[in-house]
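First comes the structure, then the notes that go with it.
Excluded from the complex is one protein chain; the other protein chains are retained at their positions.
Then we have chain A:
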Amino acid sequence: MALRILKQSNCAVLQALKRNYCSAFELQHKNPVQKAIPKIPKAQYGGRHTVTMLPGGGIGSELMNYVREIFRYAGVPVDFEVLDIDPNSESNDDWDNAITSIKRNGVAIKGNIETKSEQIGIISRNVALRNELGLYVNVLHCKSYPGVRCHHKDVDLVVVRQNTEGEYAMLEHESVSGVVESLKIITVEASERLARFAFNYARTNGRKKVTTIHKANIMKLSDGCFLETSRRIAKEFPDIKHDDMIIDNTCMQLVARPAQFDVLLTTNLYGSITSNVICGLIGGAGLYSGRNYGDHYAVFEPGTRNTGTSIAGKNICNPFAMLNASVDMLNHLGHTQHAQAIEAAIYDTIVVDKIHTADLGGTASTTDCIQNVLKHLAEKHVSCSTFNIAHPQINKELARNPENP
(Lines give C-alpha, C1' and ligand atoms only; values in the text may rest on other atoms or scores of the structure.)
Protein backbone atom coordinates (compact mmCIF):
# COMPACT_ATOMS: atom_id res chain seq x y z
CA MET A 1 0.00 0.00 0.00
CA ALA A 2 2.71 2.34 1.00
CA LEU A 3 4.51 1.53 -2.17
CA ARG A 4 1.40 2.23 -4.16
CA ILE A 5 1.06 5.69 -2.68
CA LEU A 6 4.66 6.29 -3.46
CA LYS A 7 4.15 5.29 -7.04
CA GLN A 8 1.07 7.44 -7.37
CA SER A 9 2.71 10.50 -5.99
CA ASN A 10 5.66 9.90 -8.23
CA CYS A 11 3.21 9.92 -11.10
CA ALA A 12 1.80 13.22 -9.90
CA VAL A 13 5.23 14.76 -10.10
CA LEU A 14 5.92 13.18 -13.46
CA GLN A 15 2.69 14.56 -14.82
CA ALA A 16 3.50 17.96 -13.47
CA LEU A 17 6.84 17.79 -15.17
CA LYS A 18 5.20 16.65 -18.40
CA ARG A 19 2.87 19.59 -18.49
CA ASN A 20 6.05 21.61 -18.07
CA TYR A 21 4.77 23.33 -15.00
CA CYS A 22 5.56 22.26 -11.49
CA SER A 23 5.37 24.63 -8.57
CA ALA A 24 8.02 24.55 -5.92
CA PHE A 25 5.31 23.39 -3.55
CA GLU A 26 4.53 20.38 -5.68
CA LEU A 27 8.14 19.40 -6.09
CA GLN A 28 8.83 19.78 -2.43
CA HIS A 29 5.82 18.17 -0.88
CA LYS A 30 4.15 15.87 -3.32
CA ASN A 31 7.26 13.83 -3.68
CA PRO A 32 8.03 11.86 -0.54
CA VAL A 33 10.99 10.15 -2.18
CA GLN A 34 14.29 11.15 -0.59
CA LYS A 35 16.21 13.74 -2.49
CA ALA A 36 19.84 13.27 -3.34
CA ILE A 37 21.67 16.33 -2.05
CA PRO A 38 25.13 17.08 -3.46
CA LYS A 39 27.79 17.33 -0.80
CA ILE A 40 29.09 20.81 -0.16
CA PRO A 41 32.32 21.30 1.81
CA LYS A 42 31.89 22.48 5.41
CA ALA A 43 32.41 26.11 6.37
CA GLN A 44 35.36 25.52 8.65
CA TYR A 45 38.47 27.61 8.18
CA GLY A 46 41.49 27.77 10.42
CA GLY A 47 39.67 26.01 13.23
CA ARG A 48 36.69 28.40 13.21
CA HIS A 49 33.24 27.34 12.08
CA THR A 50 30.57 29.50 10.53
CA VAL A 51 27.06 28.61 11.66
CA THR A 52 23.74 29.99 10.46
CA MET A 53 21.68 31.58 13.23
CA LEU A 54 17.95 32.06 12.74
CA PRO A 55 16.63 33.85 15.83
CA GLY A 56 13.00 33.43 14.81
CA GLY A 57 10.08 35.13 16.49
CA GLY A 58 9.13 35.94 20.08
CA ILE A 59 11.90 35.37 22.59
CA GLY A 60 14.23 34.00 19.89
CA SER A 61 16.34 37.11 19.35
CA GLU A 62 16.82 37.70 23.10
CA LEU A 63 17.98 34.15 23.60
CA MET A 64 20.32 34.25 20.62
CA ASN A 65 21.97 37.36 22.06
CA TYR A 66 22.66 35.42 25.25
CA VAL A 67 24.09 32.51 23.28
CA ARG A 68 26.43 34.87 21.46
CA GLU A 69 27.36 36.55 24.72
CA ILE A 70 28.30 33.24 26.33
CA PHE A 71 30.18 32.05 23.25
CA ARG A 72 32.19 35.25 23.14
CA TYR A 73 32.96 34.96 26.81
CA ALA A 74 34.04 31.33 26.63
CA GLY A 75 36.12 32.01 23.51
CA VAL A 76 34.25 29.53 21.34
CA PRO A 77 35.73 29.51 17.82
CA VAL A 78 32.36 29.80 16.10
CA ASP A 79 31.14 32.71 13.99
CA PHE A 80 27.46 33.25 13.36
CA GLU A 81 25.76 34.33 10.18
CA VAL A 82 22.66 35.90 11.72
CA LEU A 83 19.61 36.03 9.46
CA ASP A 84 16.45 37.73 10.62
CA ILE A 85 13.26 36.66 8.97
CA ASP A 86 10.38 39.07 8.92
CA PRO A 87 7.31 36.97 9.89
CA ASN A 88 4.92 39.50 8.36
CA SER A 89 6.61 39.62 5.01
CA GLU A 90 4.72 38.03 2.16
CA SER A 91 7.77 37.35 0.04
CA ASN A 92 9.94 34.30 0.50
CA ASP A 93 13.23 36.07 -0.19
CA ASP A 94 14.54 36.06 3.37
CA TRP A 95 13.43 32.52 3.79
CA ASP A 96 15.12 31.19 0.65
CA ASN A 97 18.26 32.98 1.69
CA ALA A 98 18.11 31.33 5.12
CA ILE A 99 17.84 27.90 3.57
CA THR A 100 20.74 28.42 1.16
CA SER A 101 22.74 29.76 4.08
CA ILE A 102 22.18 26.51 5.99
CA LYS A 103 23.07 24.57 2.86
CA ARG A 104 26.43 26.24 2.59
CA ASN A 105 27.26 26.31 6.31
CA GLY A 106 25.94 22.82 7.02
CA VAL A 107 24.92 23.65 10.59
CA ALA A 108 22.32 26.00 12.02
CA ILE A 109 20.89 27.03 15.36
CA LYS A 110 17.36 28.35 15.30
CA GLY A 111 14.55 29.64 17.41
CA ASN A 112 11.00 28.99 16.36
CA ILE A 113 9.94 30.72 13.21
CA GLU A 114 6.39 31.92 13.08
CA THR A 115 4.12 31.21 10.19
CA LYS A 116 1.27 33.60 10.72
CA SER A 117 -0.70 32.77 7.62
CA GLU A 118 -3.33 30.04 7.72
CA GLN A 119 -3.93 30.37 4.01
CA ILE A 120 -3.78 27.29 1.85
CA GLY A 121 -0.60 27.14 -0.15
CA ILE A 122 1.48 28.90 2.48
CA ILE A 123 3.30 26.20 4.35
CA SER A 124 4.69 26.24 7.83
CA ARG A 125 8.23 27.50 7.56
CA ASN A 126 9.50 25.09 10.18
CA VAL A 127 8.13 22.16 8.22
CA ALA A 128 9.41 23.58 4.94
CA LEU A 129 12.89 23.90 6.44
CA ARG A 130 12.95 20.25 7.46
CA ASN A 131 11.70 19.07 4.10
CA GLU A 132 13.98 21.26 2.05
CA LEU A 133 17.10 20.21 3.95
CA GLY A 134 16.04 16.58 4.26
CA LEU A 135 16.30 16.65 8.06
CA TYR A 136 14.66 13.29 8.49
CA VAL A 137 15.24 12.76 12.17
CA ASN A 138 14.59 14.79 15.29
CA VAL A 139 16.32 13.74 18.51
CA LEU A 140 15.21 15.00 21.90
CA HIS A 141 17.18 13.90 24.92
CA CYS A 142 15.21 14.40 28.16
CA LYS A 143 17.24 13.96 31.30
CA SER A 144 15.74 15.45 34.42
CA TYR A 145 17.71 17.98 36.43
CA PRO A 146 17.64 17.18 40.15
CA GLY A 147 16.12 19.99 42.14
CA VAL A 148 13.80 21.23 39.42
CA ARG A 149 10.22 21.15 40.67
CA CYS A 150 8.44 18.60 38.50
CA HIS A 151 6.26 15.50 38.50
CA HIS A 152 8.89 12.82 37.94
CA LYS A 153 12.48 12.45 39.00
CA ASP A 154 15.25 10.46 37.34
CA VAL A 155 13.79 10.49 33.87
CA ASP A 156 16.39 9.84 31.20
CA LEU A 157 15.01 9.02 27.79
CA VAL A 158 15.48 9.90 24.14
CA VAL A 159 12.76 10.51 21.58
CA VAL A 160 13.81 9.77 17.99
CA ARG A 161 11.14 11.21 15.74
CA GLN A 162 10.54 10.97 12.01
CA ASN A 163 10.62 14.55 10.83
CA THR A 164 9.67 14.76 7.19
CA GLU A 165 6.68 12.57 6.35
CA GLY A 166 3.76 10.85 8.11
CA GLU A 167 0.97 13.20 9.11
CA TYR A 168 3.06 16.23 8.16
CA ALA A 169 3.11 15.31 4.48
CA MET A 170 0.67 18.20 3.97
CA LEU A 171 -1.42 16.40 1.40
CA GLU A 172 -4.91 17.58 2.17
CA HIS A 173 -7.86 18.08 -0.09
CA GLU A 174 -11.61 18.37 -0.09
CA SER A 175 -12.78 15.49 -2.28
CA VAL A 176 -16.47 16.44 -2.18
CA SER A 177 -17.59 19.54 -0.37
CA GLY A 178 -17.78 18.88 3.33
CA VAL A 179 -15.36 15.96 3.22
CA VAL A 180 -11.67 16.65 3.75
CA GLU A 181 -9.04 14.02 3.36
CA SER A 182 -5.58 14.30 4.82
CA LEU A 183 -3.00 11.80 3.70
CA LYS A 184 -0.49 10.30 6.04
CA ILE A 185 2.51 9.03 4.16
CA ILE A 186 4.78 6.30 5.48
CA THR A 187 7.51 4.97 3.22
CA VAL A 188 9.66 1.94 3.82
CA GLU A 189 12.70 3.89 2.73
CA ALA A 190 12.32 6.68 5.28
CA SER A 191 11.21 4.35 8.08
CA GLU A 192 14.20 2.14 7.52
CA ARG A 193 16.61 5.04 7.62
CA LEU A 194 15.01 6.37 10.79
CA ALA A 195 15.02 2.99 12.53
CA ARG A 196 18.65 2.47 11.63
CA PHE A 197 19.48 5.89 13.03
CA ALA A 198 17.66 5.09 16.30
CA PHE A 199 19.43 1.76 16.79
CA ASN A 200 22.80 3.23 15.90
CA TYR A 201 22.16 6.05 18.33
CA ALA A 202 21.27 3.54 21.05
CA ARG A 203 24.42 1.56 20.38
CA THR A 204 26.84 4.50 20.30
CA ASN A 205 25.29 6.15 23.36
CA GLY A 206 25.21 3.04 25.52
CA ARG A 207 21.45 2.65 25.63
CA LYS A 208 19.74 -0.68 26.08
CA LYS A 209 16.30 -0.57 24.55
CA VAL A 210 14.37 0.93 21.64
CA THR A 211 10.59 1.17 21.82
CA THR A 212 8.65 1.74 18.61
CA ILE A 213 5.57 3.92 19.20
CA HIS A 214 2.72 3.29 16.76
CA LYS A 215 -1.00 2.80 16.26
CA ALA A 216 -0.81 -0.21 13.99
CA ASN A 217 -3.95 -1.74 15.47
CA ILE A 218 -5.98 0.97 13.76
CA MET A 219 -3.78 2.15 10.91
CA LYS A 220 -2.78 -1.35 9.94
CA LEU A 221 -1.03 -0.45 6.71
CA SER A 222 0.73 2.83 7.38
CA ASP A 223 1.75 2.38 11.01
CA GLY A 224 2.01 -1.32 10.28
CA CYS A 225 4.67 -0.57 7.70
CA PHE A 226 6.56 1.60 10.20
CA LEU A 227 6.38 -1.11 12.87
CA GLU A 228 7.37 -3.93 10.53
CA THR A 229 10.36 -1.96 9.27
CA SER A 230 11.59 -1.24 12.78
CA ARG A 231 11.24 -4.94 13.69
CA ARG A 232 13.25 -5.89 10.64
CA ILE A 233 16.02 -3.40 11.43
CA ALA A 234 16.05 -4.51 15.07
CA LYS A 235 17.32 -7.90 13.90
CA GLU A 236 20.50 -6.18 12.69
CA PHE A 237 21.13 -4.95 16.23
CA PRO A 238 20.92 -8.01 18.48
CA ASP A 239 22.61 -6.15 21.36
CA ILE A 240 19.75 -3.63 21.63
CA LYS A 241 16.42 -4.76 23.04
CA HIS A 242 13.39 -3.86 20.95
CA ASP A 243 9.70 -3.68 21.83
CA ASP A 244 6.74 -1.63 20.72
CA MET A 245 3.85 0.21 22.34
CA ILE A 246 0.65 1.81 21.13
CA ILE A 247 0.63 5.61 21.30
CA ASP A 248 -2.30 6.02 23.70
CA ASN A 249 -0.85 3.50 26.11
CA THR A 250 2.54 5.20 25.76
CA CYS A 251 1.10 8.52 26.85
CA MET A 252 -0.43 6.89 29.94
CA GLN A 253 2.75 4.99 30.77
CA LEU A 254 4.84 8.14 30.30
CA VAL A 255 2.83 10.03 32.90
CA ALA A 256 2.67 7.04 35.23
CA ARG A 257 6.06 5.32 34.96
CA PRO A 258 8.44 7.12 32.60
CA ALA A 259 11.47 5.22 33.91
CA GLN A 260 10.54 2.13 31.87
CA PHE A 261 11.46 3.88 28.60
CA ASP A 262 14.88 4.29 27.08
CA VAL A 263 14.83 5.25 23.38
CA LEU A 264 11.46 5.96 21.77
CA LEU A 265 11.20 5.55 18.01
CA THR A 266 8.15 7.36 16.64
CA THR A 267 6.46 8.69 13.55
CA ASN A 268 6.05 12.41 13.10
CA LEU A 269 2.89 13.37 14.99
CA TYR A 270 3.31 10.84 17.81
CA GLY A 271 6.83 12.13 18.31
CA SER A 272 5.55 15.66 18.67
CA ILE A 273 3.01 14.53 21.27
CA THR A 274 5.32 12.30 23.30
CA SER A 275 8.12 14.85 23.44
CA ASN A 276 5.76 17.53 24.68
CA VAL A 277 4.32 15.16 27.30
CA ILE A 278 7.79 14.31 28.57
CA CYS A 279 8.98 17.89 28.64
CA GLY A 280 5.87 18.82 30.58
CA LEU A 281 6.61 16.08 33.09
CA ILE A 282 10.16 17.06 33.85
CA GLY A 283 10.30 20.81 33.76
CA GLY A 284 8.61 22.32 30.77
CA ALA A 285 9.47 23.87 27.49
CA GLY A 286 12.33 25.98 28.75
CA LEU A 287 14.94 23.36 29.50
CA TYR A 288 15.46 20.84 26.74
CA SER A 289 16.93 21.11 23.29
CA GLY A 290 16.17 19.20 20.10
CA ARG A 291 18.49 18.17 17.32
CA ASN A 292 17.50 17.70 13.67
CA TYR A 293 19.77 15.66 11.46
CA GLY A 294 19.79 14.96 7.76
CA ASP A 295 22.44 13.40 5.59
CA HIS A 296 24.42 16.61 5.25
CA TYR A 297 22.86 19.19 7.52
CA ALA A 298 22.15 19.54 11.21
CA VAL A 299 19.82 22.09 12.82
CA PHE A 300 19.66 22.69 16.56
CA GLU A 301 16.71 24.28 18.33
CA PRO A 302 14.84 24.34 21.64
CA GLY A 303 13.12 20.97 22.12
CA THR A 304 9.51 22.02 22.22
CA ARG A 305 8.56 24.32 19.45
CA ASN A 306 6.94 27.52 20.66
CA THR A 307 7.90 31.13 20.13
CA GLY A 308 6.95 32.54 23.53
CA THR A 309 5.71 35.77 21.97
CA SER A 310 3.71 36.62 25.09
CA ILE A 311 6.77 36.79 27.32
CA ALA A 312 9.12 38.42 24.81
CA GLY A 313 10.99 41.45 26.09
CA LYS A 314 10.03 40.88 29.74
CA ASN A 315 13.29 39.30 30.83
CA ILE A 316 11.49 36.30 32.34
CA CYS A 317 11.92 33.56 29.73
CA ASN A 318 13.96 30.48 30.49
CA PRO A 319 17.21 30.60 28.49
CA PHE A 320 18.38 27.07 29.12
CA ALA A 321 16.66 25.33 26.21
CA MET A 322 18.50 27.56 23.75
CA LEU A 323 21.77 27.26 25.68
CA ASN A 324 21.44 23.48 25.65
CA ALA A 325 20.82 23.67 21.91
CA SER A 326 24.07 25.61 21.55
CA VAL A 327 25.88 22.95 23.60
CA ASP A 328 24.49 20.26 21.28
CA MET A 329 25.75 22.29 18.35
CA LEU A 330 29.25 22.54 19.82
CA ASN A 331 29.31 18.79 20.39
CA HIS A 332 28.27 18.25 16.80
CA LEU A 333 31.03 20.57 15.54
CA GLY A 334 33.60 18.75 17.65
CA HIS A 335 34.30 21.58 20.11
CA THR A 336 33.69 19.16 22.96
CA GLN A 337 35.71 20.98 25.57
CA HIS A 338 33.83 24.21 25.15
CA ALA A 339 30.61 22.21 25.14
CA GLN A 340 31.48 20.50 28.39
CA ALA A 341 32.44 23.77 30.06
CA ILE A 342 29.17 25.47 29.11
CA GLU A 343 27.14 22.37 29.96
CA ALA A 344 28.70 22.16 33.41
CA ALA A 345 28.01 25.85 34.01
CA ILE A 346 24.36 25.33 33.03
CA TYR A 347 24.06 22.28 35.29
CA ASP A 348 25.56 24.12 38.25
CA THR A 349 23.26 27.06 37.71
CA ILE A 350 20.12 24.92 37.64
CA VAL A 351 21.00 22.22 40.16
CA VAL A 352 23.50 23.68 42.63
CA ASP A 353 22.63 27.37 42.70
CA LYS A 354 18.96 26.74 41.95
CA ILE A 355 18.61 29.86 39.83
CA HIS A 356 15.19 29.16 38.31
CA THR A 357 12.97 31.35 36.19
CA ALA A 358 9.25 31.70 36.80
CA ASP A 359 8.29 28.71 34.62
CA LEU A 360 10.20 26.43 37.01
CA GLY A 361 8.65 28.11 40.03
CA GLY A 362 11.59 30.39 40.75
CA THR A 363 11.87 34.15 40.81
CA ALA A 364 15.05 34.73 38.85
CA SER A 365 15.13 36.78 35.68
CA THR A 366 16.73 35.64 32.43
CA THR A 367 19.74 37.88 33.00
CA ASP A 368 20.24 36.35 36.48
CA CYS A 369 20.58 32.94 34.85
CA ILE A 370 23.03 34.20 32.25
CA GLN A 371 25.13 36.10 34.80
CA ASN A 372 25.38 32.97 36.89
CA VAL A 373 26.45 30.85 33.91
CA LEU A 374 29.12 33.44 33.06
CA LYS A 375 30.26 33.40 36.69
CA HIS A 376 30.72 29.64 36.60
CA LEU A 377 32.57 29.83 33.31
CA ALA A 378 34.91 32.39 34.85
CA GLU A 379 35.53 30.34 37.99
CA LYS A 380 36.14 26.88 36.66
CA HIS A 381 36.89 26.80 33.02
CA VAL A 382 39.71 29.23 32.52
CA SER A 383 41.39 26.92 30.06
CA CYS A 384 38.70 27.32 27.45
CA SER A 385 39.70 30.88 26.72
CA THR A 386 42.83 29.74 24.92
CA PHE A 387 42.62 28.83 21.29
CA ASN A 388 44.83 25.75 21.53
CA ILE A 389 42.18 23.32 22.70
CA ALA A 390 42.71 20.57 20.21
CA HIS A 391 40.05 18.81 18.28
CA PRO A 392 39.43 15.26 19.50
CA GLN A 393 40.67 14.10 16.12
CA ILE A 394 44.03 15.78 16.68
CA ASN A 395 44.26 14.41 20.22
CA LYS A 396 43.91 10.97 18.76
CA GLU A 397 46.61 11.70 16.20
CA LEU A 398 48.98 12.93 18.88
CA ALA A 399 48.25 9.87 20.97
CA ARG A 400 49.23 7.70 18.04
CA ASN A 401 52.64 9.35 17.61
CA PRO A 402 53.72 10.00 21.18
CA GLU A 403 57.25 10.93 20.14
CA ASN A 404 55.98 14.17 18.59
CA PRO A 405 56.27 17.17 20.89
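Just so it is clear, contacts are C-beta pairs under 8 Å (C-beta built on N, C-alpha and C of every residue); 3 or more make two chains touch, one makes a residue touch a chain; residues count from 1.
The definition used in the following text is that contacts and distances are computed from a predicted model.
Asker: I notice the complex is incomplete. Of the names "pyridoxal 5'-phosphate synthase (glutamine hydrolyzing)", "NAD(P)H-quinone oxidoreductase subunit 5, chloroplastic", "Large ribosomal subunit protein uL15m" or "Isocitrate dehydrogenase [NAD] subunit, mitochondrial", which is the UniProt protein name for the chain that's not shown?
Answerer: Per the UniProt record, the undisplayed chain of the complex is "Isocitrate dehydrogenase [NAD] subunit, mitochondrial".
Asker: Out of A:R48, A:H173, A:R203 or A:R232, which is the one that touches the chain we can't see?
Answerer: Residue touching the absent chain, from the options given: A:R48.
Asker: Consider the whole complex, including the chain that is not shown, and state which of A:Y66, A:Y145 or A:F300 touches that chain.
Answerer: Looking across A:Y66, A:Y145 or A:F300, the contact with the absent chain belongs to A:Y66.
Asker: State which residues belonging to chain A touch the missing partner chain.
Answerer: Chain A touches the missing chain through residues 40-48, 50, 62, 65-66, 69, 72-73, 75, 77, 79, 81, 96-97, 100, 103-105, 313-315, 366-367, 370-371, 374-375, 377-378, 381-388, 390-391, 394, 397-398, 401, 404-405.
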